[in-house]
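A single protein chain has been omitted; all remaining protein chains appear in their positions.
So that you can tell them apart, the chains are marked A and B in the order they are listed, and the count of residues begins at 1 in each.
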Amino acid sequence: MNASELASSYELVVIGGGPAGLAAAALAAKAGVQTVLFDENPGVGGQIYRGITTTPVVNRAILGDDYWAGAALAAEAKASGAAIVNGATVWTLDPNRVVGVSIAGQARMIQAKRVIVATGSMERPFPIPGWTLPGVMTAGAAQTALKAQGLVPTGRTIMAGCGPLLWLLAAQLLRAGAKIEAILDTTPRINWLKAARHVPDFLLSPYRSKGLALLREVKGRVPVIAAHRVEAHGKDKLAEVVFATGAGERRMKADLLLLHQGVVPNVNLAMAAGVAHRWNSRQLCFEPVVDADFSTSVRGIAVAGDGAGIAGGTAAAERGRIAAIAAVEVLKRGASVTNVQTLRQSLAREGMGRAFLDTLYQPAPSFRRPVGDTVACRCEEVTARQVRDTADLGCEGPNQMKAFLRCGMGPCQGRLCGLTVTELIAEQRRSTPEEVGYYRLRPPVKPITLAELASLPKTEAERKAVER
Amino acid sequence: MARTADVVVIGGGIHGCSTALHLALRGLKPVVIEKDYAGRHASGVNAGGVRQLARDHAEIPLSVSSMALWERIEDLVGDNCGFESHGTVLVAESEAELAGFRARVDDLRLKGFTHEELIDQAELRRLVPAVSEHCPGGVVSRRDGAADPFRTTQAFRRRAIERGAEVIEGVRVTGLSRVGDIWRVETSGGPIEAPKVVNAAGAWADRIAAMLGEPVPLTVIAPMLMVTSRLPAFIQPVVILRGRKLSFKQLGNGTVVIGGGHLATPYRDRNQTVLDWEKLAISAATVWELFPVMRQATIVRAWAGIEASMADGIPVVGPSATSEGVFHQFGFSAHGFQLGPGTGAVMAELVATGKTNVPIADLAITRFGSTKLSS
Partner (left out) sequence: MFKRLADAGETVSLKVDGKDIRARLGDTVAGAMLAAGVDRFRTTPVTESPRAPYCLMGVCFDCLVTIDGVGSRQACLVPVREGMSVETQLGKREAGR
């Protein structure tokens, strides 16, 4: 669909085509709500189900059953009557539910009666020395390359970090025939102690058996080394990885270093829309404040999926449905939908085991709060030392710091530095992330060209000319 | 026991902080009461234009005196504030517009003001090579330039504190009453008493004025701005248009700031603004027509500040008409940044000595209707 074919208003706009968005759009459209789903990628699936309709990795054993479960979601959304628009970048959402979207360089403003933000999560920043070198990528990036395009790493590949995704990706890459030289496990040993009290719930959760199976699959074939410091070295690209273990420092030559220390909500669109957020002290990230229907502080805007707080892909679909049911109740009162209680029970079950995983895989402070010349803000190349020194000079928060260091003012809009800068300021000023706060995010949450903006219909006549 | 000060300055924007600094330089002890943090609103998020060009006559004396301070800003506040001077150019888009500019420049010269200079197409293209060929000339103010608004406001705040002022942030004024010769200022952090008060409360100054029994026609506005990603340097002066809304400047780091006064919707009690993208699209189209080289530029961020606009477009600077010892310094109507350093100096003189040589009579609050001074 191109931009001029969009209606100028929809009853429900769903932003994001991952599990939450797909499930929400499908449910709402089937209930008779005029629904559009925007996703910026060429195909639906978000990150977890990336390439679900187009992947060249046809051997199902490689990506595994959990991935292929996404196919049903995509098919359901496609058959539901919702307008699914790919290649559509939403760059603004305001408290009046006006959505700015661009398709192929043409921008439109769309009025929504209800909005479900399902923009999901992204990897937590992993600021280590050398992390900006070509050849250093996230584990998720390698997973995307595999799922969407059937690409596997060549050369010497090292993985580093902590969290379930690290093991899942390692297993998938091994099944695809890639070789992994080592996995540097940065899980702090003390976390095992902290996580112990959550073990009973974890033992009852679906994560346990899946997790143990993956660990067995990988540990038998790849050396796993506990490391408390990791550095990427090289001149214009990665050449070797230097790391510190209990037994001292080691170096390994490498062509690709895949980093992962959990995922965090991608807050930019929700924050720019004025949605209130709070600090989650167990998951160590900011998340929107939502109620049981995933409604936010802004009337008519809900946040579903991992964007509402990290809970995984299955939970995301259920959250999407719950948010959609709430929207249907307002937009098409009386329409029959799935029983919401069943969904809530299912969601609660999905939540079991999360406390254990969240606590176990809380990254060590040294990996969240870098020092010295380690780059904190990748876009503007601001170092950890600069952030710490500026905090010491009296800069109390990230918004004041922006003006002095430009951190957070580059194109990524703080996605890769926001948490780092907030935590660094909190540490230097002996404060907390809640106190310090986060960047004040403003639209466009994705850059738009002057041409795209100039192409917006500006007069009533122009608007009518493009309306369906 | 209430705390005391020589002067309470309400509002920690550039005007409040500049006045506080200049009062401190005169040996007085001012206390600034700021409800958020210094530079949080219009002062910290404006386009940074340091402009004498295209001002209402009533503001010109303040603007000229302020310009002299800008030219030694590093001595004044210990920071160059990112101030760079390459002139401001008002671009004419038609011969008719240019004729109107010629008449204005002639009139200014008759009144003794020489900062504005008419330029022809050759000089326009020399100063602004990237401008579109349809523009026949314009007006230049060569000493003008641009600075970093947040950095400037913070520099005034910092220097004021170093010189003995106190700046209290996160506290708002809730009431004003006179007790004998002293003003008792009620705040969310407790009362403060001082013989003199300066109302520099920006978009909230009408509330302070109302507490004093002198309502003013102030509208809260939210002028919008956009900034691009870095581009190779292609323009040095600041460019403004008169017929269409545009202000346009390229910063030292290569980013281009586009403003001009299209308005968002402000919610001043929530510190929030909601942008109007269709108006921003008009700004984008204007830039498209004026600077073809910008057509593939990327907009990285858009925002709006919360500002006060007076019905006649000029600020209120001078003593209260109802309340002895109270002075007003607000309503800068989206062009107060350049006036900050100089107006603070004038206000400090007025507060300390009762008079100033800089002509500000046309900016008096009495112009909105006569009210008698109550004793």
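Here is the rule we use: contacts are C-beta pairs under 8 Å (C-beta built on N, C-alpha and C of every residue); 3 or more make two chains touch, one makes a residue touch a chain.
Because the structure is a prediction, the values reported are computed rather than measured.
Visitor: Identify the residue among A:T54, A:Q111, A:S209 or A:N339 that touches the chain left out of the display.
Guide: A:T54
Visitor: Looking at A:C162, A:I183, A:L256 or A:A270, which makes contact with the chain not pictured?
Guide: Residue touching the chain left out of view: A:L256.
Visitor: Which listed residue, A:I84, A:I128, A:V152 or A:L343, touches the chain dropped from view?
Guide: Considering all chains, including the one not shown, the answer is A:V152.
Visitor: Out of A:T186, A:S205, A:N266 or A:T420, point to the residue that touches the absent chain in the complete complex.
Guide: Final answer for the missing-chain contact: A:N266.
Visitor: Can you list, in ascending order, the subunit B residues touching the missing chain?
Guide: With respect to the unshown chain, the touching residues of subunit B are 229-232, 234, 254, 292-298.
Visitor: Provide the residue numbers of subunit A that touch the chain removed from this figure.
Guide: Touch with the absent chain occurs at residues 40-42, 47, 54, 56-57, 87, 89, 105, 122-123, 131-138, 140-141, 144-146, 148-155, 176-177, 236-237, 255-256, 266, 378-381, 410-412, 415-416, 446-447, 449.
Just so it is clear, only the chains that are shown with their structure count from here on.
Visitor: Centroid from C-alpha atoms only, then distance subunit A to subunit B, rounded to Å. What do you get?
Guide: Their C-alpha centroids are separated by 41 Å.
Visitor: Would you mind writing out the residues of subunit B in touch with subunit A in their complex?
Guide: 37, 44, 148, 150-151, 154, 228-229, 253, 272, 274-275, 277-278, 280-282, 284-285, 287-288, 294-303
Visitor: Show which residues of subunit A lie in contact with subunit B when the two form their complex.
Guide: On the subunit A side, the touching residues are 92, 94-96, 98, 100, 107, 109, 274, 396, 400, 403-404, 406, 409-411, 413, 442-444, 447-451, 453-458.
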